[in-house]
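Of the protein chains in this complex, all but one are displayed in their positions.
Our next item is chain A:
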Amino acid sequence: MAGLVPPGPTTVPAGESKKAEEKTDFMNLPCPIPFEELHREALMSLKPEAFEGLRFDFTKGLNQKFSLSHSVYMGPTEIPSQSAETIKIPTAHYEFGANFIDPNLMLIGRVLTDGRLNARVKWDLTDNLTVKANAQLSNEPHMSHGIVNFDYKGKDYRSQFQMGNAALFGASYIQSVTRHLSLGGEVFWAGQHRKSGIGYAARYETDKMVATGQVASTGVVALSYVQKVSEKVSLASDFMYNYITRDVTSSVGYDYILRQCRLRGKIDSNGCAAAYLEERLNMGLNFILSAEIDHRKKDYKFGFGLTVG
């Protein structure tokens, strides 16, 4: 009884703590997830990285912070063709990579035998400011590009500024509005193609479900909904509509995370069914199977692989 504090936005009498949980505390909202990861739960279920051929990845840690990775890939690769049929050419490459991971600094580099180099840097300057850079160099002319991002994380908002080669500038901002809802927007300007765009996004998240929506002036309207049915199973569905090219795609998928394996499957309105299975054979040894069937184009892709470390 003594020391009864008048109720304010941040102090609550002990007997009414349950009610206060329902009443949102607008001064203490959680930090939202970054703008580019808005659809991350839906993408995890609905866009498994299906590949065709054999894939073998070996990661060896030399130190607590430093590790090397070797990767072999053999299989057909699709090349874009003007005609309706897909043209596949058998390719094979070996990729060598080095990773340095520190609490504040992360450096990742990959070099491939077909002459491509891929480098990523993530540097946490302070608790709130992060610099990220991503570069891809290639032998072919005009196919190299790089991007630098500056991220600032506030108490309940995140903002990002990005610059890329070919005079690409972009900025995005996302803010938590209530405990479950966060709204954001982005603008970009591509100098070389003389294009600019603006987009808005919203994300509503509870313990059991995540619903996101995104509209952009490039004509894309994307909605997605992920429901966590139990701790092992989640179902996702996605709807994408381009109001400039009048293109509609919808897909439904599931994600089962069991103790020995992780199985993802999806089916599309373009007549495409895909499945991706990662099975844990042993400690640090994963076996991967991937299948993708496109009934409309009659294109069938199956791949298998092994990941060590």
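Keep in mind that, in the parts below, a contact is a pair of C-beta atoms (placed from the backbone, for glycine too) under 8 Å apart; a residue touches a chain by one contact, two chains touch by 3 or more; residues count from 1.
Methods note: contacts and distances are computed from a predicted model.
Per UniProt, the protein behind the absent chain is "Mitochondrial import receptor subunit TOM9-2-like"; the candidates were "SRP54-type proteins GTP-binding domain-containing protein", "Ribosome biogenesis regulatory protein", "Mitochondrial import receptor subunit TOM9-2-like" or "AP-3 complex subunit beta". Within the full complex, the residue among A:Ile87, A:Leu258 or A:Leu285 touching the omitted chain is A:Leu258.
Checked against the full complex, the candidates A:Ala211, A:Met240, A:Leu277 or A:Leu306 give a single residue touching the omitted chain, namely A:Leu277. Counting over the whole complex, chain A has residues 254, 256, 258-261, 263, 265, 267, 273-275, 277, 289, 291, 293, 295 touching the chain that is not drawn.
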